[in-house]
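A single structure is presented below for examination.
Only one protein chain is missing; all other protein chains are in place.
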Amino acid sequence: MILASVLPHVVIGTVVVPFLGAGLCVLCGRRGGAVIGLGVAVVLLFLSGMVGVQLARTGVSSYAIGGWGYPLGIDIRVDGLSFLMIMTTSFVGTAISFYATGYFGKSSDGDDHQGDGRARDFFWSLWLFAWGGLNVLFVSGDIFNLYVALEIVSFSAVALVALGGSVAAAVAATRYLFLTVVASAVYLLGVGLVYSARGTLDLAALGLVSHPGGIFAVAVALITVGLMIKSALFPVHFWLPPAHANAPVPVSAILSGLVVMGAFYVLVRLWFGVFAVALVPAAGHILGVCGSVAILWGSWQAFRQSRLKMMVAYSTVAQIGYMFLIFPLVASGSVGGVFAWSGALYLAASHACAKAAAFMVAGSIIRVLGHDRVDDFHGLVARYPLGMFTFALAGVSLIGLPPSGGFVGKWLLLKGAMLSGQWGYALVMMVGGLLAAAYIFRVLENGFHAVEQPVKSTVRVPWSMQVAALILALTAVGLGIVAFEPLALMNIDAPFVGGLVEGNPS
Amino acid sequence: MIWGEISLWGIPLASLVTAVVIFGLPDQARRKRFAVGLTGASVKIIFTGVLMMGVARGVVRELRIPFLPDFDLVFRADALALLFVGLAAFLWLVTTVYAHGYFKGTFHQNRFFGFFSLCILATSGIALAGNLLTLLMFYELLTLATYPLVVHRGTPAALSAGRVYLIYTLLAGAVLLLALVWLSALTGPTDFAGPGLDSELLKQYPVQLVVIFGLMVAGFGVKAAMVPLHGWLPLAMVAPAPVSALLHAVAVVKAGAFGIVRVVLDIYGAEFCRQSGVLPWLAGAAAVTILYGSLRALFEDDLKRRLAFSTVSQVSYIILGVAILGSSAVAGGIVHLAHQGIMKITLFFCAGNLGHCLGIDRVSRMSGVARRMPWTMGAFTVGAFGMIGVPPLAGFMSKWAMGTGALEVGQPWVIWILLASSVLNAGYFLPIVISAWFGTPDENGGSVPLAVKEWRDCWSLVAPPLITAGLTILMGVFAGLVFSPLGWVARSIVFQEYGF
Partner (left out) sequence: MILSVPFLYGVTGLMIFAIGLHGFIRRAHFLRKALAFNIMSAGSFAFLVALANRNGDGMPDPVPHAMVLTGIVVSVSATAFALALTVRLFQLTGGADFESVLRSQEGCSPETENPEIKDSDFASGRQG
C-alpha cells in the first residue's frame, strides 16, 4: 500500500534526480563526477521502471507540480509514449554512463592530455543536465515547457560536443549552436502564434480545439521547421555528422541515440496530440519525402565515409529518416497508420540502443587500433572479436534484419505503408535497408580480411566499455524477440491505437 | 506429454547453447569444443526423435509466442518440419566429426564452430517455423550466420565470394519481406497449419496474389539456387570443405527449397495453386534449372564447383516434385530433401579429403587417385551413383517416385527431364569415377599400405563420408520401411499432413 501512495510521485523523481546530480557534479569538481553520475544513472533506471509499473497499474496519469494543476500550474503527463522514451533514455543512458567511467577512467601512463582532461571534468555535469532536460521533455504537458526542456538539452549537447577539444569539435559545436538557437527562435515564435490562436499552452487543452485556422497553420509550420533542424532531418541534417563524429565517444552515443530522439519525440507529440486537427496528408508527405531522401542520402553517405565514427553518424541521418515516415503513414488515416505509429517509435527506441552501441564499439576500436579508418581494419575480427561481434549485432538492428528491434520497427512501418497503399515509402525502406547492409558489411568485410600473421588478442579496452556496448547491442537484438510486451506498454493511451494491442485490426 | 514440449524448445536451444558455449571457449580447447559439439548434436537428435514419435502417433506440437500485433512467433513440429530438422541434426553430428579433423591446427576455430552451430539453429528454426514471419526471421539469421563461414579464410577470393553471397541473399530477403508484408496486408496472417488461401481471394486479387507468389519463389529461389539466381553458389565454394558440405549442400540451399515447399503446400495451398495456374511456370523454372545446372557441371574442372552446379541441378528436383503436385511426385520431391542432402554431403566430404590430404581440387588431376585414397573414393563412388540414380540407391528412389507421380497426373514430359538429367549426371560423374579408379596416378603414389594409412591418419575425415555413403545405400534399399525417409514422407507428410 505504501507503494500505491509513493508511485504517483516517482515521475517527479525522474526529473529532479538528474538535475540534483548535475549540481552535485559541479560542486564536487573533478573527482566525484563518475561516482555521482553512475549513482544517478542507476537510480534513474529504477525510477523509470517504477514509472512503468505505475503506468501499467493505472494507465495514463497527470501530475500537478506542487498541487497547482491546469490551468494555473504546469502539468506533468505520462502515457505509454512518454514511458517508452523515459525508459529508453534511462537504459541507454545508464549503459553510456557505465561506458564513460571506463572511457574517462584513469590513464595508465599518467598522461593527461589537455583536451581529454577537460572532457573528463565537465562530462558528467553536462551529461546529467542533458538527461534531466530529456526527462522534462518526455513528461511535459505544456508546449512552452517543451521549449525550455529543448533548450536545456540543446545547450548541454552543444557543450558536450565542444568537449571534443579539437578544432573540428569546436567548429562542429559552433555550427550546432547557431543552428539550434535559430531553431529555438523559430519554435518560440510558433509557440507565440499557438498561444495567440488558442489562449492556452497546455497540450491536452490545445488538442481539444477543433478548427485550425490560418494562424494556427503558420504556427504548425514554424514549430515543425524548428524541430526539423533540431532533429537533423534532411535537408537540415548537415550539422549532425561532424558534431557527432568529433565529440568524445560517450557524447556521440548520447547525441545520436538520445538527443535526436528527443526532438523527434516533441514533433510526434505535437503533431498527433495537438495539431491532429491541422493534419493534412500533404503536410505529412512533405516530412515523408524529406525522410525518404534522408534514408537514401544518409545511407549512401555513410557507405562512402572513410572513418567509422563518421559512418555511424551518417547512419543516424538515415535512421532519422525512417522515424519521420511516421508522419505521412499515420496522416493517411487508414488502419495502416496504427502500425506505422508503433513502428516508427519502436524503431526510435531500438535505434537508440543500436546506435549507442555502434558508437561505443567505434570508441573501443580506436583504443585497439589507434584510429578508426575503416579500410585499415584488416585482421580486426581476429584481434578484437568481441567488439566486431557487438558491432555486427548493432548493425543487424540498423539494417533492420531479424531478429532485432530495427526489424520489428521496419516491419510495422512497411505494413503501415502497404495497408495505406503508399508503396513509395515501402520501396524506400527496402532500398535503405540494403544500403545500410552495404555500409555495415563494409566494416565487417574489412575486419574479416586476413592479415599475414594472426595477431593474438591485444585488447586493452576497459571491460566496462565492452560490457556496456555488448548489453546495448544485445538489447537492440532482443527487442526483436520480445516485442509484444514493450509494444503493449508503449501504446497505452496512444492517439490511434485502439485495435492494435488487442489484436487484429484488419 | 511434457517431453514433447521440452523437445520443441530443446531443438533450437541445443544449437544456441552449443554456439554460446563454443564462443566462450578459448581457441586452443580443441577437445572440449569437439565434446560440446557432439553433445549438442546428439541432444538435438534425441529431441527430434521424441517429436517424431509424437507425430507418428498423430500429435503435432505447437508453440505460440505473442510477438507483433499481426503475427505471433509460431513453432510447429509437423512431419515435414521434423524431416528437415532430423536431416540437419544428423548431418550436424557427422560434420562436427569431419570438421574436427579438417581444421586441426588452424586458427579461429571457436569462431567457425560457433557460427556453425548458429547456422544449425537457423536451419532448425526455418524447419520448425509455423508461419511465414517466423520462417523469414530464421531465414535471415541463416544469411547472417553463414557469412562468417564463407569468409572464414579471409582471403580476397573468400571476401569477394562473401560479398556476392550477401548481395544475392540480402536482396532475396528484402524481396521476401516485401512479399510477406504485402500478402499479410491482403489476407491477414496465415499460419502453415491452415488450409491454404481461400479460392475466393483469387477472384478478389487475381494479379496481386500471383505476383506475390512470384516474389516469394524468387526470394526463396535465391537460396535454393534456381537459375538465374544461382550465381552465388559456385563462388561460395571458396569456403572450407565442411562449410560447403553442410551449408551449401544442405542447410542453405535446402532452406530455400523448403521455403518454396511451404509456400506452395502451406501458404497458398494445393487447391489455390492449381486454380491460379502458377504451377506450370514453377515446374518449368525447376526443369530449366535441373538441365542448366547439369550442363554447366559437365564443363567444370574444379571439383567443388562441379559439385556446386550439381547441387544447383539437384535441389530443383524438390521444387519440380512439388510443382507437379501429384501424391507420388510430392513424396519424391520432398524425400529428395533428405536423399540429396546425404548424397551431396558425401561427395563434398570426399572432395574436401582430396583437397586437404592430397591438395587435389581439379577433376583433371584425379586420375588414379582412388589408389591413394580408396576409402574416400569408395564413398565418393556410392554418392555419385546415387546422384545418377542407379538402383537401388537413394537417388533412384526419389527419381522413381517423381516419375510415377508425373504419370499419375498426366505430365509425361517430366520423365524426359528426369532421364536427360540422369544422363547428364552420369556424364559429369562417371568420368571422375572411372579415371579415379582405373586411371594411372600422375604422381608416384605408392601402393597397398595407403588404404591403412588413410584410415589411420585421418579417421575423422574418412569416417563421415563412409557413414553417409552407407546411409545412401540403406535409404534406398529399405525405402519401403515406415521409418525410412521415403516411408516417413509418403505416410506422415504426403498422406496425413496434406491428404493427397
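Think of it as A and B in the order they're written, each chain with its own count starting at 1.
The rule we apply is simple: a contact is a pair of C-beta atoms (placed from the backbone, for glycine too) under 8 Å apart; a residue touches a chain by one contact, two chains touch by 3 or more.
Owing to the predicted nature of the structure, the values given are computational and were not obtained by experimental measurement.
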item	value
Interface partners of the hidden chain - shown chains only, full complex considered	A
Among A:Val171, A:Ala204, A:Ile286 or A:Leu427, residue touching the chain not depicted	A:Val171
Residue of A:Tyr195, A:Trp300 or A:Phe484 touching the missing chain in the full complex	A:Tyr195
Contact residue for the chain not shown (choose from A:Phe138, A:Phe155 or A:Phe272)	A:Phe155
Missing-chain contacts mapped onto chain A	102-109, 111-116, 119, 144, 147-148, 151, 155, 158-159, 162-171, 173-175, 177-178, 181-182, 184-185, 188-189, 191-192, 195-196, 199, 201, 246, 248-249, 306-307, 363, 366-367, 370-372, 460-462, 465
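The rule is short, and it goes like this: only the chains that are shown with their structure count from here on.
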item	value
Inter-centroid spacing, chain B versus chain A (mean Cα positions, whole Å)	43
Interfacial residue positions of chain A with respect to chain B in the complex	338-339, 342, 379, 381-382, 385, 392, 396, 401-403, 407-408, 411-412, 414-415, 418-419, 426, 430, 433-434, 437, 441, 444-445, 448-451, 454, 480, 483-484, 487, 500-501, 503-506
Contact set on chain B toward chain A in their complex	65-70, 107-108, 111, 136-137, 140-141, 143-144, 147-148, 151, 153-155, 159, 162-163, 166, 170-171, 173-174, 177-178, 181-182, 184-185, 188-189
